[in-house]
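What follows is one structure encoded as structure tokens, with my remarks underneath.
The other protein chains are all here in position, but one chain of the complex has been omitted.
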Amino acid sequence: MVTRLIDSRSRSAIAASIQGRRIDTGGLLFRSLLQSALVLTLVILAVLLVSVFADGWSQIGGRLGEFLSGTLRSQSKDAELGVHQGIYGSLWIAVSVAVLAFPIGIGAAIYMEEYAPRNRFTSFIEVNIRNLAGVPSVVYGLLGLAMLVNGDIFGLDRLTGGRSTLSAGITLAVLVLPIVIITSGEALRAVPNSLREGAYGVGATRWEMIRTQALPYAAPGILTGTLLSMARAVGEAAPLILVGAVTGRLGDNPALLDLGALSERFTALPIVITSWTQQSGRDTGFAAAAAGAIVVLLVFVLIMNSAAIGLRNRFEKKRG
Amino acid sequence: GDDESVSNAGSNSRTDNGASATGPDAVSGNVTISGSSTVEPISIRVAELFEDIAPDVSVTVDGPGTGDGFKLFCNGETDISDASRPIKDMEKDSCFSNGINNIVELKVGIDGIAVMTNAANEAIECLSFEQLFALIGPSGEGTATWAEASPGLPDAPLEVFGPGEESGTFDSFLEIVFEDLAEEQGLEATTRTDYSPSGDDNVILQGIQSSDTSLGWVGFAFAGNASGVRLIPIDGGDGCVEPTPDSIASSRYPISRDLWIYVNADKAAANPAVSAYVDFYMTEGLRSAVGAVGYVPLTEAARSETRDRWASRTALD
Amino acid sequence: MTDASLIGAATVTPDMLRIAAGRRFREVLVRYWLLLAALVSVVVSALILWSLLREAWTFITGVAWADTWGQQGWFPRRGLYDIPTIVVPTVIVTAIAMVVSGPLGLGAAIYLSEYAKPAVRSWVKPVLEILAGIPSVVLGFFALTWIAPNVVGRIGKPAFLVIGLAVMGLYTVVAAVMVRSRLKRYRDGSSDSSALIGVVGALAVLGAIFAGYLFWLLNVLGELAPARAGSLAAAGIGVGLLTIPLVASVSEDAMAAVPEHLREASAGLGARKMTTATTVVVPAAISGIVAALIVATSRAIGETMVVFMAGGAADAARFTDSPLDGGLTMTAAMASLASGTDNVVGEGLTFQSLYFVGLLLFVITLALNIAATRFVNRVREQY
Amino acid sequence: MTDTATDTARGTVVETTATTGTPHPLALGFRATAKTITPVEPEPAASGHTVLHTRNLNVDYGQFRAVRDVSFDVHQHEITALIGPSGCGKTTVLRCYNRMNDLIEGARVTGTIEYHGVDLYGEKVDAVEVRRRIGMVFQKPNPFPKSIYDNVAYGPRVAGQRKGLGEVVENSLVKAALWDEVKDRLSDSAFELSGGQQQRLCIARAIAVDPDVLLMDEPCSALDPIATARIEDLMQEIKQEYTIIIVTHNMQQAARVSDMTAFFTAEVHSENDNRTGILVECDHTDVIFSNPSDERTENYVTGRFG
Partner (left out) sequence: MTDTATDTARGTVVETTATTGTPHPLALGFRATAKTITPVEPEPAASGHTVLHTRNLNVDYGQFRAVRDVSFDVHQHEITALIGPSGCGKTTVLRCYNRMNDLIEGARVTGTIEYHGVDLYGEKVDAVEVRRRIGMVFQKPNPFPKSIYDNVAYGPRVAGQRKGLGEVVENSLVKAALWDEVKDRLSDSAFELSGGQQQRLCIARAIAVDPDVLLMDEPCSALDPIATARIEDLMQEIKQEYTIIIVTHNMQQAARVSDMTAFFTAEVHSENDNRTGILVECDHTDVIFSNPSDERTENYVTGRFG
């Protein structure tokens, strides 16, 4: 062994051994494969955005004002065709998510991270939340149908007005609740323990510690999670189909802030898109209308997501 | 010619409804309509025209299907129910048992049912009911070519597309074409199961377009101006007839069904908005809306009959 | 003050070591409010189960089970509830989706975490995360109006053939690797004859799956109809696109979480980037990666709008196992059932079948999620 | 001087080498310091009023017993150092005195700890209030992500104080020997301070709630020599007002600053090799470092440990 060491360490041997670099073709191939995967992904998604935008141009380019203020119509060339009713529905769905899912979700997260003792029951709740997050959205639609529309229990339909914006909002709030809990929980878990100990160390109670240290520190993460879940809710269509969104004609076209219409029949942007896509066979003009509605929805959703992601990244940088 | 009809609608209706105590523009209130997705476009179109002269009336129209429509209607949840078939007795009974006794049945239009094949398929000039039953009916189960299903027809691969059972078009087709033959042959009046059903008429068209010797049926309103498909003349016993608005309106074309709306007379009495809407339906609606959305308008005679029914509020019993 | 405090300190009574009652009360109050919030999630799952079971039970007890298997297809109006008719398309769509999103997503993730310059990464990652939020209706529309004609319509059949074979090849490789690692462990003597049984077992199972897949592939290729406007393939690709960002960003997180010092250690031993990536980073992040894939799978199974819009079937459907046909997935079947009928309502079990399918879907996805958690935990323990 | 040093040194080393094979110059270091302190500080009044009276203290983490049967007293205005090899339970014991262990899932404390004669774990005692009176300084400086001012004012605020905060903050910073360095930038983020300054800020934060005892867990282990020296001086000053318990790995530090030293070690259980911490002896610091009564102590402080 030692002998081998000696000769292998002779100057010339060393020199030779580290020189004569060969290009590593396998590595390069691997790299370019991965790279093309990424590029392809981005390209496809770009095509999606571009093609949709192009399809919808005749609506959003030509008559944006009317399109935003118009309503569901029977013919695509109708001058009053537009998505205002859809926007109303989606807006209030977002609001009900904010009002219902956020406080409950964040509260639950705080309990799970800061209070819950480590026992069977707690881990049961945890598993339960994780699984809820994996339940398909149609199933939540069924829940909404049974509870809020048919009032199979507690006769909740009397409260929601049956197939109403309210029912849709509540259903989607329930749908995103687990997401809110999980993301907020992760944000809270990222709070360094030294902060907690520091607060306790000078005689803060648990809630004082949470209010003054944990929550402020976790705020950006929580906000990110909530924004993402709100975007998710606004984009969901399947549950709304089951909760009975209107695809034909909505009698009135409520002003955005008209609370009265909350318990009325409703529609929402994703539903408008679906319905118009299906009608595009009878009346091809509806394809463009659907694309236009998609652009409106995407603006809605992508802005929320960008805000969320941007926010998170800024704080991640600040904290190294 | 649609925009004109809108403007006419304005003027005409004013004169027509001059009789009624208050002009529609003074009326306000809500009208709730649900039911057949086939009739839905008509009711919506009427509502859109009506809105111009009665801006304070809000009409909501939904199209879950005739059956769902009657369910709501008989629960008193809707004022008017669109239907692509007459109400069934059990539905009527459930209405009565819920104290909805004054139901006015109004025929508003006709929808032909077009039997189609791929535009490239010149071989088929005409099909008789027997042939249709042989091709699409239960006896056709498992047959792969036209000839196999019905001797005499070309020996070309057969792919069948049509509406699913959810749709009234499906039921009407069975009722009109199959019922009697099925009885004669002691078979069930239904389709073969090995066909491609779809609730979305586009999918049916796409299917027919995608296969050269395909066979299928959809509502005439939908097929009328579709490309890549050929509407097949049908022999209902007295000769081959092409489906055209005229042949359908004059019911020379054998496969067509009537479209209906059912009005809850009590609600109409209590709610001027409803009666005003139906009044308008009876005039502008029957005249321009039906045609505008691709259906076949009633003959003048049929229209006046419908108007009378409404005028006299003739209820079902 | 010093002295005061000292005197005080010298004589301490238990009461001096208590906080104000109000403060203590607030603590208790807050605690129970939060507990309440946490319990909501339990209530929700209870309600879901309850509402599913209530109707589904009527179906399960009422239905003629002969009509749920080996029938022509899914014809709820005619009392034919052929379950394979809606399950097989679900499997096909999911499989296609994963064939699309798996390689693309993982490839993108590895590139981002191992190769991309920080500058690139810092804008691509957010873009991916933002695109992860594209609603499914959008992809439904895209699948129907663009993918169907331009991808499936044009290169449907050959592409399907190629990909089919590629998947088979990939599968073979994976299987081979698994078997070899088992064999290696056996040869290392690090475990006894049980390892050999493991090898045989693995071979058997993998072989069986392989054969099944081969059979299906050939069978389908035989009867492949020309692509329709809407088809399972189009829907599958749509769902795949929907899940790429999910797979990419989740598994990228997992790989980014692999400590830098492991990469340095590997590089320090003269490993090239590719080696480091494949033998250190990916194994270390495997739990996260698998989790990402499973989550994506269950998302694909549960995806509704894309298949409803672009799947090429509604209401009812004949049984099909060809990706280029239109077909009815479980979710699409539910959406159809929910969108009404011209027939007399209340006849038969149609409405109940809606909840039955829902229950089926619920159970499948639940099983997947549990499997994911299990797997992740097991791998975590290992490392 | 170097020469003498060297001689003795070489002496020592040869000797120690004999026993362990590696030289342990540390040994020399300690002895030296230990003694050198004696003249500087007056012998502490061991009779000084007992602040914390610990008897048969056991701490278990779930199934695992971390510390067994610890008994010793801490006297007012003295600095008591806890030393011992890593994992012997110093931190664990320390955290018993302000009931920090209550926060750890499954941690169980048995035995008695009396604080001025009051059972610290008694029925009516509130951990929160205990933590206010018995402050803690941690291993890693852990200022809050707030301004310097808010960091110090935090404790009084949660305790409900609203008025006179400015005064409290100034006094505390002065006591923590930080005032001059930060008085012009009280509203800057605490993170802009150096590690040493941050640690003194944490001390100021602890002082601000006017505690009676200060617990310090390796307060200097994250700091450089200069910062360390500062903190050590500071401790000498504030011990006039507070009773201090300090955990340290650095035996020279213990020797330099403490009046009393408690040496812990871990007894290994052969069956499962769990390690349970035990108190070997607690005595005047110079005794512990010059001629401890227990051989394990001797081995440890001379670095001949193990």
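A, B, C and D label the chains in the order they appear, each numbered from 1.
Operating definition for what follows: a contact is a pair of C-beta atoms (placed from the backbone, for glycine too) under 8 Å apart; a residue touches a chain by one contact, two chains touch by 3 or more.
None of these values were measured; they are calculated from a predicted model.
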The listed residue (D:A107, D:V174 or D:A229) that touches the chain absent from the view is D:A229
Can you work out which residue in C:L196, C:L217 or C:A271 touches the chain that's missing from view? C:A271
In terms of residues, what is the contact footprint of the unshown chain on chain C? 117-118, 188, 190-191, 259, 261-272, 275, 279-280, 283-284, 382-383
Touching the missing chain, which residues of chain A? 1-2, 5, 8-9, 11, 14-15, 17-22
Tell me where the left-out chain touches chain D, residue by residue. 1-2, 4-13, 15, 17, 20-23, 25-26, 28-33, 35-37, 39, 85-86, 224-226, 229, 232-233, 252, 255-256, 290, 303, 305-306
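In the analysis below, only the chains that are shown with their structure count from here on.
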Per-chain Cα centre nearest the global Cα centre, belonging to chain: A
Could you state the distance in Å from the CA-based centre of chain A to that of chain D? 49
Measuring from the mean C-alpha position of chain B to the mean C-alpha position of chain C, what distance in angstrom results? 43
Residue list for chain A, restricted to those that touch at least two other chains: 205, 278
Can you tell me which residues of chain C touch two or more of the remaining chains? 19, 23-24, 339
Building nodes from the protein chains and edges from chain pairs that touch, which of line, ring, star, complete or other describes the result? other
